[in-house]
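Below is one structure, written out as structure tokens; comments come after it.
What you see is the complex with one protein chain gone and the rest in place.
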Amino acid sequence: MTPPTSGSRAAKAAQAPNAREVAYESGSGVAAGLAEHSACLRLDSEVRADSARRLRSVRGHVEGVLRMLEDPNVYCVDVLKQVSAVQGALRKVSDGVLRAHVRDHVATAAARGDTEHLVDELMEALKYKA
Amino acid sequence: MTPPTSGSRAAKAAQAPNAREVAYESGSGVAAGLAEHSACLRLDSEVRADSARRLRSVRGHVEGVLRMLEDPNVYCVDVLKQVSAVQGALRKVSDGVLRAHVRDHVATAAARGDTEHLVDELMEALKYKA
Amino acid sequence: MTPPTSGSRAAKAAQAPNAREVAYESGSGVAAGLAEHSACLRLDSEVRADSARRLRSVRGHVEGVLRMLEDPNVYCVDVLKQVSAVQGALRKVSDGVLRAHVRDHVATAAARGDTEHLVDELMEALKYKA
Partner (left out) sequence: MTPPTSGSRAAKAAQAPNAREVAYESGSGVAAGLAEHSACLRLDSEVRADSARRLRSVRGHVEGVLRMLEDPNVYCVDVLKQVSAVQGALRKVSDGVLRAHVRDHVATAAARGDTEHLVDELMEALKYKA
């Protein structure tokens, strides 16, 4: 998978800043719903900052493993341990984002009326939970 | 966990370049064994190069997620998917290293006489297999 | 862990059938809330029937592995594969229950006012997601 550059839903919403007005004008309820969806289902800013902080540490850790791998005598199990530690750190990132998502978006789905969509999406995301 | 700088077994072995000679001179079979162990149980160089290549891609992917997180409208599930893709890439790194370790070191343990140690170590490493 | 006999929350609620009335009489809002909670957060009956059906199949599969283990020549990897298949079947049970829980209880948490409790509980349950 290639690194995400501008493919996120929010990025797409940002590329169409007037989507909401247009949608209302055209009377398209579904389009209006999707545009509002993008606007309202955003990651909590504190969790966003915490995730970025953790990911910068993950990047440093990956660089540490890259330096290990320059050593021709590096032992397999030492590499396995470090990769496992990086995975643990990434798991903390996804746990934080997941918690914010459930609290802010899933717990309010019934009131908003998009339960089925959010449940499908959540189960899909959990499928890959490492 | 902090990034590994010089904590690997191989790094420690490198800091004691004369360990093998000293051990032979002192007649310490165990010390000699450990020094030789460090020397002989090294990660296959092709797998080492492949792991480094994959980890550089992981680093780029992490940087992509960091850019995503600069967007105040980023959607939780988009972050979860990207973190999950990074986890998948890391799993490929550990699968490659694990396979090389089993093939080159575990499969020869009985002949070398350190089966118990290698089995304990492997089970410990698999405990954290994500 | 010992098999659950009557330790479930619902079982406890069933042992105190008048909890709701008592709570209302005593004016204890919290106790009333907990009793109602037990009463309203029940597993969807269709998912309950499907889970039971799947678990009966899991039990049959476990009995099949027990028969395999009577053979003194059984090969480790054949046992590993069968245990892994049982794990897969159990994962389908928990995925079904989890989906029903998110759809019926988590998605309505904000309206009901117990978001924090449900989120904590869900994150705890996901921690052990195999």
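Per-chain numbering from 1; labels A, B and C assigned in written order.
The working rule: contacts are C-beta pairs under 8 Å (C-beta built on N, C-alpha and C of every residue); 3 or more make two chains touch, one makes a residue touch a chain.
Being a predicted model, the structure only gives us computed values, none of them experimental.
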Shown chains touched by the chain that is not drawn here: B, C
Residues belonging to chain C that touch the chain removed from view: 1-5, 8-11, 13-14, 38-39, 41-43, 45, 48, 51-52, 55-56, 58-91, 93-94, 97-98, 100-101, 104-105, 121-122, 125, 128-130
In chain B, positions touching the absent partner: 95, 98-99, 102-103, 106-111, 115-116, 118-119, 122-123, 126, 129
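One rule holds in what follows: only the chains that are shown with their structure count from here on.
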Chain contact graph, described as a line, ring, star, complete graph or other shape: line
Centre-most chain, if every chain is reduced to its averaged C-alpha atoms: A
Intercentroid distance (Cα basis), chain C paired with chain A, Å: 28
Interchain centroid distance [CA atoms averaged], chain B/chain C, Å: 37
Two or more partner chains touched - positions in chain C: none
